[in-house]
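Quick notes on the structure that follows.
The complex is shown incomplete by one protein chain, all other protein chains being positioned as in the whole.
Showing chain A:
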Amino acid sequence: MTDTAPPEVQPKKKGLTRRQKRSLSRGVQYAVFVAAVIAFAVSADWDRLQNQFAQADIAERMFPDVITLALKNTVLYTVTGFAVGLALGMVIALMRLSSVGPYRWLAGIYIEIFRGLPALLIFIFIGVAVPLAFPGTEIIGGTYGKVALALGLVAAAYMAETIRAGIQAVPKGQMEAARSLGFSPARAMISIIIPQAFRIILPPLTNELVLLFKDSSLVLFLGVTLEERELSKYGRDLASQTANSTPILVAGLCYLLVTIPLGFVVRRMEAKAQEAVK
């Protein structure tokens, strides 16, 4: 106790002071953490874990295919899906902002449906239902086309809302200035409003890219050839072949190889945008 004779007007509190409470609480939190780590380290079967997840020779055998084939396909599926989603999302966002009622309703219905359905269901729909319902129709690009379409359909719903919010975040005066200079509404939208909207929505769009990157793993429900396998399918196949989980771990690391830097880029952009506001 460092308190020495507090003045009478400040009644001395019973029990712990605020500072003591704070240090006690922190001490307890650290103690729980350390205890949990020790418990895990002691109880885990390290040999078994290493045997299952970190077999160097199995990991080694995965290279370079895990990069040149699996990661490449994952990126390809993601990028094409993103491109389809962005194009479709832009159309839906503009429909949502249209002065024509039916366009607005249609866009609203689309967004509600595709935001509400699991991506997996869309993949199954594209892979199974569409070929059955429309026999003879072939989605261009085979599996690649199907994945781009399925991912694009899902992403478009989210991106449409993001793009709409971005367009609405551009101050009204920008449209007025453009119109008073003689821009037509469409030209003002393309030349003035959308470029500004995209700066605003770049962080959320990048987040969407990360989500798609992970969702591309759903392609495994479409049934793919060996050449079309992406990270998850590739890791799973190898895991069953070798009866070992190391390929799963390696595949997981490959995802993180892309998503962590992307996340970093998003945070950088958000920090920059924050600064620009100030």
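Methods note: contacts are C-beta pairs under 8 Å (C-beta built on N, C-alpha and C of every residue); 3 or more make two chains touch, one makes a residue touch a chain; residues count from 1.
Rule of thumb we're sticking to: contacts and distances are computed from a predicted model.
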item	value
Identity of the absent chain, which is to be given by its UniProt protein name, from "ABC-type polar-amino-acid transporter", "Pyruvate dehydrogenase E1 component subunit alpha", "Aspartyl/glutamyl-tRNA(Asn/Gln) amidotransferase subunit C" or "Succinyl-CoA--3-ketoacid-CoA transferase"	"ABC-type polar-amino-acid transporter"
Residue of A:Ile192, A:Leu218, A:Leu238 or A:Ala251 touching the missing chain in the full complex	A:Ile192
Hidden partner interface residues of chain A, rising order	171, 173-174, 176-184, 187, 191-192, 195-196, 199, 276
